[in-house]
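The block that comes next holds subunit A.
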Amino acid sequence: MRSAFQQDLDILEATLQEEGQLVLRALRGAIKALEQRDEELADEVIAFDDDVDQRYVQIEEGIQLLLARQTPVATDLRLVLAILHVNLHLERMADYCVTIAKLTKLVPEVDPGPRFVEGFEEMGSRCEEMIRIALDSFGNRDLEGAESLVELDELIDRANRRVVERILELGGDPEMREYGLRMVIVSRALERIGDHAVDIGEQTAYLLTAEFREFTDASHPSPRKA
Partner candidate 1 sequence: MNRDRRRRIVNRTMEAVATVAAIVAIAVLAIVVISVAKRGAGAIGWDFFTKPQALFGQPGGGIANALVGTALLVVMACAMALPVGVLTAVYLTEFAPRRLAVPIQVVIDVLAGLPTIVIGIFVYALLVIGHTQSGIAGAFALAIIMLPLVARATQEVLLLVPSTLREASLALGVRRWRTVLGVILPSSVGGILTGTVLAVARAAGETAPLLFTSSIFANSVQTDVTKALPNIPVLIFTYSEQPDPALHEQAWAAALVLMAFVLVASLAAKALLARSRRKLVG
Partner candidate 2 sequence: MTEGITMTPVIEVAQARKDAEPVQRDIVFDIQKLTASYGKEPAISDVDLEIYRNVITAVIGPSGCGKSTFIRCLNRMNDLVPGAKIDGKILYQGDDLYASGVDPVEVRRRIGMVFQKANPFPKSIYDNVAWGPRVLGMRKDLDERVEKALRGAALWDEVKDRLKKNALSLSGGQQQRLCIARAIAVEPDVLLLDEPASALDPIATSAIEELMDELKRDYTLVIVTHNMQQAARVADMTAFFSLDVDEGRRTGVLVEYDETAKIFTNPSDKRTEDYVTGRFG
């Protein structure tokens, strides 16, 4: 039965990668809708979350079945557990994309101006890169790639701070104040997507080294969450 089991594992991992691709699409859509104030596109991003959720549930069920029937051990066990976690992180990322799309719809009249567009553009593409690296390093069992996510996350954190600073510069206009409030959350959402990408990297490391460890520890000062 081991070959059927291996096949099941392969399918699970492929579905996971597919889910990752869908998250990338959602992210691109969310950023584009935000920059162009495109409400229609925002709605599509929100609806698209169902596609991600479908993969999410599919993987959860697959893992439940695999654990119940095949009792995986050693590398197989770690892979199953890692997929379980990565699945959750990807689903969260997709939820943040929905959050961004919803916030976009709440402030359709405000023109963010080039300064914000530039900031979100930067954060968005950095997130995209991180997701891609997280997925690739998981797929290729690449420990170095996974560990490189920590530094990339730092860049997002910095971009986040820059955006927040710009929001603070917006001043007292009530309309802009609301916009600013919303955008803090958007920025925060993107920053969190970066964190989840790092968490996926940690799962890759667990899969490869069998050690549970966080790349950075929130309770101790670290480069990641300065």
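Quick note on the criterion: contacts are C-beta pairs under 8 Å (C-beta built on N, C-alpha and C of every residue); 3 or more make two chains touch, one makes a residue touch a chain; residues count from 1.
How these were chosen: all candidates are chains of the complex that A comes from, given by their letters.
If you're wondering where the values come from, they're calculated on a predicted model, not measured in any experiment.
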item: Candidate from this complex that touches subunit A, chosen among 1 or 2; value: 2
item: Partner candidate 2, residues of subunit A touching it in the complex; value: 1-5, 7, 10-11, 14-15, 17-18, 22, 25, 29, 41, 44-45, 47-48, 51, 64-65, 68-71
